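The complex appears here without one of its protein chains, the remainder shown in place.
Entry: chain A
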Amino acid sequence: MKLLFVEAKLHLREWPFLMFTVGLPLLLLIVLGTSIPDFTKVGENGERFVDTQLPSMMTLLSLLTLACSVLPAVMATYRDQGVLRRMSTTPVHPGRLLGVQLLINLVVAVVTVVLLIVAGSLFFGSSAPRQWAWFGLVFLLGTAALMAMGLVIAAVAPNGKVAPGIGSAVMFPLLFLAGMWVPRDVMPDALRVISDYSVAGPFAQALKDTWQGHAPQLIHLVVVAAGLALFGGLAVRLFRWE
């Protein structure tokens, strides 16, 4: 319990982390939503860009930053500097530290989503995810898959300084495939097929679907779950404590 408390404090001391994981997505939602007129026009599908597409992309931006940069940087640094090794000489296994880090990242992600929903409702009168139970499930599953991927990055990164670099190389293609710059609805077919298997793509689609009030498509859940299994397995195999 104390470990969680101390690690949370340390996380807060790294305030640039929170600027990118909480501040930036929130700011983008508000600034883009209020400054680009097209984003608040009702489209062909009967809803506005700021209602579900923009907030689900911002959710993904926050999650990918956490999973690709923050988590690998922290864990690789802890391994690199011998923090994990130091802890392994005490009765508490360093695995506990990993668990605490995952929990902290999850909390930051949840806070971001809640703030995005509140901001959407305050600034644009958007509604909260209509299928909230499905939304929650999709959110947790996708977050787990991305965190597992982040641990693989932490495992292969030689140290804490290289880890965010590798993370960025993974993060930007995934953001693109998720529809950050070209929404999935208007992607060319070939690109959308790649997107369908990129874990981030189906995750983004399922988030958007449940935000709109639909049930997620089974195939999207399956791909995300497969990603979790794959990266989870790899992380367990590859992760080194020292």
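We take it that a contact is a pair of C-beta atoms (placed from the backbone, for glycine too) under 8 Å apart; a residue touches a chain by one contact, two chains touch by 3 or more; residues count from 1.
Here is the rule we go by: contacts and distances are computed from a predicted model.
Per the UniProt record, the absent chain's protein name among "Acyl-[acyl-carrier-protein] dehydrogenase MbtN", "STAS domain-containing protein", "ABC-2 type transport system ATP-binding protein" or "YdbS-like PH domain-containing protein" is "ABC-2 type transport system ATP-binding protein".
Interface note for the absent chain: among A:M19, A:V92, A:L140 or A:V193, the touching residue is A:V92.
The chain omitted from view is touched by exactly one of A:Q81, A:S121 or A:Q217, namely A:Q81.
Contact with the undisplayed chain is limited, among A:V6, A:M19 or A:L122, to A:V6. Residues of chain A that touch the chain left out of the display are 1-3, 6, 9-10, 13-14, 77-78, 81-83, 85-86, 88-92.
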